[in-house]
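Subset of chains shown; positions unchanged.
Letters A, B and C mark the chains in the order given here, with residues in each chain numbered from 1 onward.
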Amino acid sequence: MNWVDEGALYSQIGVFLREDLGRGDITSQAIIERNTRARGRFLAGEKMIVAGLEAAEEVFMTLDSEQQLEAFASDGEEIEGGKVIARTTGFADVLLAGERVALNLLQRLSGIATLTHQYVQAIEGTTAHIVDSRKTTPGLRMLEKYAVLLGGGRNHRFGLDDGVIIKANHIAVAGGVAEAVRKARERLGQLHKIEVQVGNEREVRDALKQEADVLLLTDLAAEEVARLVTMARELSPAVTIECSGNIALDQVRSYAEAGIDLISIGALTNSARAMNLSFQMQLSSG
Amino acid sequence: MNWVDEGALYSQIGVFLREDLGRGDITSQAIIERNTRARGRFLAGEKMIVAGLEAAEEVFMTLDSEQQLEAFASDGEEIEGGKVIARTTGFADVLLAGERVALNLLQRLSGIATLTHQYVQAIEGTTAHIVDSRKTTPGLRMLEKYAVLLGGGRNHRFGLDDGVIIKANHIAVAGGVAEAVRKARERLGQLHKIEVQVGNEREVRDALKQEADVLLLTDLAAEEVARLVTMARELSPAVTIECSGNIALDQVRSYAEAGIDLISIGALTNSARAMNLSFQMQLSSG
Amino acid sequence: MNWVDEGALYSQIGVFLREDLGRGDITSQAIIERNTRARGRFLAGEKMIVAGLEAAEEVFMTLDSEQQLEAFASDGEEIEGGKVIARTTGFADVLLAGERVALNLLQRLSGIATLTHQYVQAIEGTTAHIVDSRKTTPGLRMLEKYAVLLGGGRNHRFGLDDGVIIKANHIAVAGGVAEAVRKARERLGQLHKIEVQVGNEREVRDALKQEADVLLLTDLAAEEVARLVTMARELSPAVTIECSGNIALDQVRSYAEAGIDLISIGALTNSARAMNLSFQMQLSSG
């Protein structure tokens, strides 16, 4: 991650900790003696692609700048259930203060990476790529898109400002595919790629006539997708084609084999279940 | 929601919008004429408990203070697939700028409310209550706990500062159940309830001897829970008893019937899948 | 103090310094040569319980991360007038920039700790405890409650969110003591202690019938307090009883001897006078 990501991550984790700690951990304050030292370890409860170890370390370092994790796996690695993925030694109250936020991040991000990995495996050997979407958890987009990368997926645009995609709602108010693409090309000049949603042969033709760079096929059956892909490639061999729309894990290969370049899966970031991970502490001997 | 919630929500939604908009929606800027007006409606794609309509309205009002939602359902209501749950009229670029953030919130919060509702229904007729946990999405705790309420659950503590729960990791470093509860009672005085995790008969006895107010049973089979509940109630009829630990929807009733007061379910907030909801726009006639 | 306190303190002290420095200390800029080094010492002008030394050190460290205090007393210690409580060596302009904010904190917090100590001494030998209130200086609650601890007092709730106290104004709008306690118990469940203000025998009975955990007696004479305490303990031996209401230093023992558990004193934080403390500088030789 670059400076902006790290700076943003650092300040986000401060927000996450304040959300959980409020005015402070009253349980630890009451029962743990000041300066008690302890050891803790993160244990995987099932097979998964790990994601979030750097974020988890950042949680503890935000609480105590000298509190590092010793990791036994790295972000993006596939591990088996039962594996200790990291351990750390430090003040007991720091470990207890950071435990829940660190676990919440690790469980969610590993869930996303693992689900992404399953989709990527499902289309192995085809020329298609799994990409994410803007269907991310509000506030967590950078982290969640990072987890998609770790699972083997690719990132689509990060927001409304770094890519042009003309979807059905735009088309409805802009007066049709041809008109929408024409305007985008005219006003944005040659410095942006233009992607447009198309739903039938006529729209494919309109989009390509206006020199759209990328076609988006949404909520269509795999056979219909295959038909439109073939037609589009005949008109414009270099066009990039993406499909999307609640494509389930057991359907995704049929889309990949239809000749699609990119398959966008919203579920990667909005419906992955949390992985089973726990944190176990004990007194540090000495 | 009270002032603090609303103030916090308002500022969070600004963060969510900036995350998605960055320097602005370049697609709309290029293809939508300024001041074009449009209508949009939110459509449920499946049966669900709706949650997040107030938040979705706040998204549009943050973009344009006069952009209100006309809702046809209210937060917490159960609706069927196919229902239009709200509509709105306004500037087309405002609707397009807010669409994704509003949907991301609605889909996630409705997912949580719906899953909570399923758990609540599963224990209907017993004296137990479904409660949430701190296993929430970092940054979204207030909203997610609100969705749990809408689904019929109850809220546990909001953070480490507004409730005392002595868990296994605390006990490991504090030197046992009896010692931990004793210290908490001594240092916090009579102004807090003290909850403590116990795993066997001896710990139940130790906890009750030190006047713990609430017992927490984690990762135990339902029969074991029943046995410890019976024993604890004999020693202290007024004690409150909670259980937790990856309790699945089809197991939850057996725990409720074991005489438990509170069943804490982390999956409500960390593993609910997004509900199927969409936003459809068209030009506003006139 | 834990992470949250320290993080909050650190950012508060930045605010305090900016309040005093504005665009910078124009006097020092004009007359002190860059890199001039100096020594400074904090001198107590009267007997007191010292409070705020950690905060004062944080003031200088915020200005220059290497500027530490060498303390000759510790927070909470009782010292005599004439004692040098800390000294520091560093850049002269840093010492001059931090002097006033450091003194303002030390003088105020020591004033609170010293007044608390006087109240605590006045009830020595009884079973009562002196507690603070929400009558703190806006913006300084954490620091002022910390000073109360240093003076030997206990902390009451930190805000409206971490404790339930039903006062006269609540009762006036909620329809009486019995109704208010009943609703609180019903809606908050078993996870919170409920404290309620009562003013006569009937209200004591109503409160205890609804299982209030703590009774608050406000603005009553010591004899009346004694009478209600006796009555309440007969009905419910385990109930906690607190009194409050402008109780002066020379009256406090009579309340403590009435069998009260907690005596809340607003004056600790809103009417303590500043202690006499000064900062004296000289050129550092070499």
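Note that a contact is a pair of C-beta atoms (placed from the backbone, for glycine too) under 8 Å apart; a residue touches a chain by one contact, two chains touch by 3 or more.
Since we're looking at a predicted model, the values are computed, not measured.
Here 3 identical chains are displayed in place, and the whole complex they belong to in this file is assembled from 6 copies in total.
Operating definition for what follows: only the chains that are shown with their structure count from here on.
At the interface between chain B and chain C, over half of the residue numbers involved are used by both copies, so each side presents largely the same positions. The angle of the rotation carrying chain A onto chain C, fitted on C-alpha atoms and rounded to the nearest 5, is 120°.
With centres defined by CA atoms alone, the chain at the far end from chain C is A. For this pair, chain A with chain B, the centres built from the Cα atoms lie 22 Å apart.
In whole angstrom, the spacing between the mean C-alpha positions of chain B and chain C is 35.
Multi-chain contact residues of chain C (touching two or more other chains): 4, 158, 161-162. Considering their complex, residues 14, 17-18, 21-25, 28-29, 63-64, 93-94, 97 of chain A touch chain C.
On the chain B side of its complex with chain C, the touching residues are 4, 129, 154, 156-158, 161-163, 189-193, 195, 213-214, 240, 261.
Chain A makes touch with chain B in their complex at residues 12, 15-16, 19-32, 36, 38, 40, 92, 95-97, 99-101, 103-105, 107-108, 111, 134-141, 158-166, 168-170, 172-174, 180, 183-184, 187-188, 192, 246, 266-267, 270-271, 273-274, 276, 279-283.
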